[in-house]
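Omission of a single protein chain aside, the complex is shown with its protein chains in their original locations.
By letter and in written order, the chains are A, B and C; residue numbering begins at 1 in each of them.
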Amino acid sequence: MAAQIGFIGLGIMGRGMATNLINAGYEVTVYNRTRAKAEELQTMGARVADSPADAAAHGDIVFTMLADPPAVKQVILGHQGVIEGLKSGAILIDCSTVDPETTASVRKAVEAKKARFLDAPVAGSKDAAAKGELILMVGGEPETLEEAKPVLDVISKKIIHAGPSGSGTMLKLCFNLVVSHMMAALSESLVLGTKAGLSPQTIIDTLMTGVIGSRFYEWKGSCVLDRDFTTNFSLKLMHKDLSLISSAGYSLGTALPVTAAVKELYAVAKGLSNPDEDFCSVIKALEQVAQVEVKRS
Amino acid sequence: MAAQIGFIGLGIMGRGMATNLINAGYEVTVYNRTRAKAEELQTMGARVADSPADAAAHGDIVFTMLADPPAVKQVILGHQGVIEGLKSGAILIDCSTVDPETTASVRKAVEAKKARFLDAPVAGSKDAAAKGELILMVGGEPETLEEAKPVLDVISKKIIHAGPSGSGTMLKLCFNLVVSHMMAALSESLVLGTKAGLSPQTIIDTLMTGVIGSRFYEWKGSCVLDRDFTTNFSLKLMHKDLSLISSAGYSLGTALPVTAAVKELYAVAKGLSNPDEDFCSVIKALEQVAQVEVKRS
Amino acid sequence: MAAQIGFIGLGIMGRGMATNLINAGYEVTVYNRTRAKAEELQTMGARVADSPADAAAHGDIVFTMLADPPAVKQVILGHQGVIEGLKSGAILIDCSTVDPETTASVRKAVEAKKARFLDAPVAGSKDAAAKGELILMVGGEPETLEEAKPVLDVISKKIIHAGPSGSGTMLKLCFNLVVSHMMAALSESLVLGTKAGLSPQTIIDTLMTGVIGSRFYEWKGSCVLDRDFTTNFSLKLMHKDLSLISSAGYSLGTALPVTAAVKELYAVAKGLSNPDEDFCSVIKALEQVAQVEVKRS
Partner (left out) sequence: MAAQIGFIGLGIMGRGMATNLINAGYEVTVYNRTRAKAEELQTMGARVADSPADAAAHGDIVFTMLADPPAVKQVILGHQGVIEGLKSGAILIDCSTVDPETTASVRKAVEAKKARFLDAPVAGSKDAAAKGELILMVGGEPETLEEAKPVLDVISKKIIHAGPSGSGTMLKLCFNLVVSHMMAALSESLVLGTKAGLSPQTIIDTLMTGVIGSRFYEWKGSCVLDRDFTTNFSLKLMHKDLSLISSAGYSLGTALPVTAAVKELYAVAKGLSNPDEDFCSVIKALEQVAQVEVKRS
């Protein structure tokens, strides 16, 4: 409980995670590029750092929650970055979703500082982050995970040890692959059926009846029918993840023909509508093409 | 309870459905192209017909459960087909998964005989058919559905009235679209992760944890890990359905880019392995390309 | 030279073909659904028929040049259709691009009338039709082709005997497959390069330099740069052909993964812009997504 925590990256997810750590009684030093977001947490008791290095220097455990590989490279490996401040023996936990190469280069830099590293991307929405109910997919040494566990328990309801360093990143990509496909499948099904005159609610109800039923279809289906595209996870970030998955497939010699099509569908949607809306707005591209709107009748 | 039933098409699904109708006490006249399959039901009390027309002539309610549009056209509309024997006032219930055009031409022929028609494709596996726990997606007049309901209840645990004639067919296509995508997504995820060194069981467990969790992933994932490709629904039939969905998308002016990729993945799998195995064997094509096998370690 | 000719279908292509036959001195009886188009040819010496059957009844050789399989089925096989009027011994030459199944059913109907049949779809633009410089891909008996050759020479600069009945149709699908891909490839290349700051003219010039050079890239590239989408062959018809190709691939057990993606790109383009414009307007969909316009600087 004596641990000091550095937390870098206060976006949709990071903000909820850092708040929970503060509320759990940890001394948390936060950093965010847009300083205003860090200062909001100051009122809750956080210390605001001037740089990623500064935040890292104040942590026995340091979290990073960043947008993409370039951000990770700059904020962790760059000038005044995390590595510069990281204490020997500290644990860096990167919760960002990145590619295996980026994870490997961070690990290498961490080890050069005689610190330890966990890649720990998360599954779960903004709500789950706020409630401390994320799912963590962790790659790294079991001992390191064991040591970090009390802190990780504050932000998560389930911790999956995926394997050695890099496995968390890879597992997250495998997970988001399926999420992106399910939203694409739901979208194509809803647009096709609605265009044919079916009630979209009936389609969703039918998907829920059988062995394929998933709360995801009810949740995202309702968002679509209510035309509520408030961002839990943006179109832009899902497209980014699909690009990472595609690259991983190339590196590993795995053909991913459906993922390739899903990725391009998100690319089309990003170009035709708002990239910052929730990824369920991918349906808008298909609606625009088919000249139909899927909504509650 | 006095109703006489004609049942045509005793494949994996049809056999279970017809058996339940016999066991429920109905007088059932069955027809199957390969007569031996019909004769198996004779021992349970069914009468065996010499032609689809003959089976239809003995039914107040007539079921057809056939492989694809050409089979429906031949067995229902062709020489000695169902239409030739169908009694005025009878109800023809086509449980086959076909395209909207085929459904429309059957309906027209049925109406010309002053009989009534329901398109009622089913969701559910061989087991569900055997247990009378199918899900029915029904298109047609509410009165006709009401009249047929006691008989339909014997074979199903849930009846969804999709809308006017043809809606059952369309809803089934929307449903199978999602099923085919989920299997493709699971396959690409498992092959990618396994190639990267993850445990496939961990991937499946992770998919089950969050909001995207679905019994489908556990079920088909286990089949893959156990290398058990026993057919519940064949690769060949799923490919056929994807072809019907693709045609429906074309007719309705709906772009289905992901479905197009899924369809071609099943085409590749059909060519590289056994088209009569369960559709979860679609993963074999990806495994062969990536030179990895997804199995229990 | 004594031959009487029936000509049915006076669209972009048919009109040029029929005009050449009239100008070559044949007695031509024309039919078009929109009668005004037929009457334009009357002033050049054509007789105007009241029905496809009527036009067919006046032909030793009967041409059909129709939009798609449903049109062929109705105009040739339907009420007052070509078959009703076709004379014993006459030759029906279907220049429409359809699927093998449609061609087969027309051939069967023609043979039942003791007439002969050639499937002879054409390659070439509106200009080539007007100049009698089409390329014909002919399926059917060599003797029948020999007999029709003097008439076919009037409308074409090259006749390719593809093989037995149905081969012309199939060869045309193989041909248009490549055409549709080349336009898609050109479009993706131009949009990518232009977005990156290259001159699109430089891209086209580069494509022309090497072994891949094709007049097609110059021609369609210029149309795009001039923003001239005047229809030679419409987006809608190319999408239709891609749907026929996709179905043929399914029937033959051939995976066509790239064609599937091309087909969906045309579907998207059809939904986002004008389906009646030239198929080179497929680039507009990609431009809209990338928020760039490919034009002469």
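Observations
As a convention for this text, contacts are C-beta pairs under 8 Å (C-beta built on N, C-alpha and C of every residue); 3 or more make two chains touch, one makes a residue touch a chain.
Remember, it's a predicted structure, so these values are computed and weren't measured experimentally.
Within the whole complex, the absent chain has one touching residue among A:Leu21, A:Ala261 or A:Ile283, and that is A:Ala261. Remark: the omitted chain is touched by one listed residue; of C:Asn20, C:Ser167 or C:Thr231 this is C:Ser167. Chain A residues in contact with the hidden partner, per the touch definition given at the top, are 239, 243, 246-247, 249-250, 253-257, 260-261, 263-265, 267-268, 270-271.
On the side of chain C, the interface with the absent chain consists of residues 100, 123-125, 135, 137, 158, 160, 162-163, 167, 170-171, 173-175, 177-179, 181-182, 184-186, 188-193, 195-199, 202-203, 205-207, 209-217, 219, 245, 248-249, 252-262, 264-265, 286, 289-292, using the contact rule stated above.
Those residues of chain B that touch the chain absent from the view are 257, 261, 267-268, 270-272, 288-291.
Convention: only the chains that are shown with their structure count from here on.
The centroid of the Cα atoms in chain A and the matching centroid in chain C are 50 Å apart.
Distance between chain A and chain B, defined via averaged C-alpha coordinates, is recorded as 38 Å. Shown for chain B are the residues in touch with two or more other chains, namely 249, 253-257, 260-261, 264-265, 268.
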